[in-house]
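Our next item is subunit A:
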Amino acid sequence: MAAYKERKNVSFFSRGTMILLILLGIAAFAALYRFTYGLGAATDMSDKVPWGLWVAFDVLAGVALAAGGFGITAAVYIFNMKKYKPIARPAILTAFIGYLIVIIGLVIDIGQPTRFWHPLVMWQHKSIMFEVVWCISLYTTVLAIEFTPPVLERLRWTGLLKIIKFFTYPIVIAGIILSFLHQSSLGAFFLIMPSKLNALWYSPIMPQMFYISAIAVGLSMVSIESIVSAWAFKREYEPGIIKGLGKGVAITLLVYLVVKIADLIVRGKFSMVFDGSTASRFYLIEIFMGVIIPMILLSTQKIRESIGGTFISAMLVVGGVLMNRFNTNFFSQVGNGVSYFPTWREFAITIGLVSLGIILYRLAVIFLPVFEEAEAEH
Partner candidate 1 sequence: MAKNEKKPIGALIDLTKCIGCRGCQIACKSWNNRAVKKTVMTGNFTNPIDLNSETYTMIKYVEKEQDALMEWDFIKVQCMHCKNPACVSACPVGAFQKSPEGPVMYEPEKCIGCRYCMMACPFQIPKYEWEKVSPVVQKCTFCAERISEGLIPACVKTCPPKAIIFGTYEEILAEAEKRIKENPKKYVNHIYGKEEAGGTSWLYLSSVPFETLGFKMNIPKRPLPDLTWASLSKIPVTVGSLALILSAIAYIRNRGENNKEEK
Partner candidate 2 sequence: MGWTQHTVGTQNIRAMTIIQLLLGNIGMAGGGINALRGESNVQGSTDHGLLFHILPGYMPVPSASITDLQTYIEKHTPKTKDPKSVNWWSNRNKYIISYLKAIYGSKAVKENDFGYSWLPKLDEGQNGSWLVLFDHMLKGKFEGFFAWGQNPACSGANANKTRKALAKLKWMVNVNLFDNETGSFWRGPGMNPKEIQTEVFMLPCASSVEKEGSITNSGRLAQWRYKAIEPIGESKPDSEIMNELYFRVKKLYQKQGGKFPDPIINLTWNYGEKDAGGKIKEVDTHKIAKEINGYYLEDLVDKKVTPPKTIGKKGHLCTNFVTLQADGTTSCGCWIFSGSYTEKDDKIVNMMARRGKKDIGDLGLYPEWAWCWPINRRIIYNRASVDLNGKPWDPKRTVIKWNPNKLDPKTKQTAPGWEGDVPDGPAPPMADEKAGKYPFIMKTDGRGAIFGPGLVDGPFPEHYEALECPIQENPLSSKHRISPTVKLFYGVKGPHDAPAEKGGLLPEDVFFSCDIRYPYVATTYRVSEHWQTGVMTRHQPWLLESMPQQFVEMSEELAKEKGIKSGDKIKVKSGRGEIMAVAVVTKRFKPFKVVGSTVHQVGLPWCFGWQYPEDGSGGDSSNLLTPTIGDSNTLIPETKAFMVNIEKVKEEIYGKK
């Protein structure tokens, strides 16, 4: 166990963080507006579009993007793939911050923020929303526990650290199960809307699709974070890890694509893909840009081995899954004369939440031994 040391080579304040702080300030102003004048005044949501940008991005996409946490912990602890241990802590940190952001996003989005605790007390076990709220709450707790080691190391509370480490496996397993449940449940949200959601996306196996795509995007996010933080904190890249992640993403995408196409064929909706409608165009972009192209790119060894190639591919996967969540949400609401475009306040809060995430990440990495574990073991 290496003693931690603060990163002296990086200061918290940089031009980037200043911009992030400004964005956060704008978001705080927008949030103030939302809590003073209500959702109707602050957003473009309406009775026809009750779930807007915040649900689509902050919740549906946010949770998916934070899926790297369970993927890496599974790889490291369950499958004992030691290669990935160096990125376990960053991945858990990302997930933890991601879920905190999701929770803040949810509180801003719900009409009665002061009652956010109701589902924990008033049980309605047939509701997907009930299950998601519980899973997110529990999983965030699990992530918090999973992330205690760096904090405890920093505080030198070795006793407690030992206890936590003793329970590593049950906690990791619990985390993986909880992730599995609510990642898929986000897809299950839409199962009740067969008459509303466009048939290109509506499928009885939406939960499974959401889950598979969450693995792909989670791993891609870990790649991106590794690359970006290596660059930001002037660290060495870890080509082996990135290459491995790329391979994992490519395999997951292949599975995902096969499932998607098979599902369309089984449901007899395959022809809809090429019917030229707005929905079909969005669907094609989602599949080509977000699934097929990155899958092909990552299947090529040369690209997998190049940092730039991996980065671009991972970004495409992130974009693809984002688009999938947006399409699923909005193609169940808009069309037929119903339109929605987020107000600047909705954008500001979403951008602000992302900024907050990056700021928290930067703070953690600077002040806590997030990468140190890895370095120490080298």
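Just so we're on the same page, contacts are C-beta pairs under 8 Å (C-beta built on N, C-alpha and C of every residue); 3 or more make two chains touch, one makes a residue touch a chain; residues count from 1.
Selection rule: all candidates are chains of the complex that A comes from, given by their letters.
Everything numeric in this text was worked out from a predicted model, so none of it was measured.
With subunit A shown on its own, which candidate in 1 or 2 touches it within the complex?
My answer, from the options 1 or 2, is 1.
Considering only the defined contacts, which subunit A positions touch candidate 1 in the complex?
The touching residues are 35-41, 45-48, 50-51, 74, 77-80, 109-112, 115-116, 118-119, 122-133, 169, 172-173, 176-177, 180-181, 184-185, 188-189, 191-196, 204, 207, 332-333.
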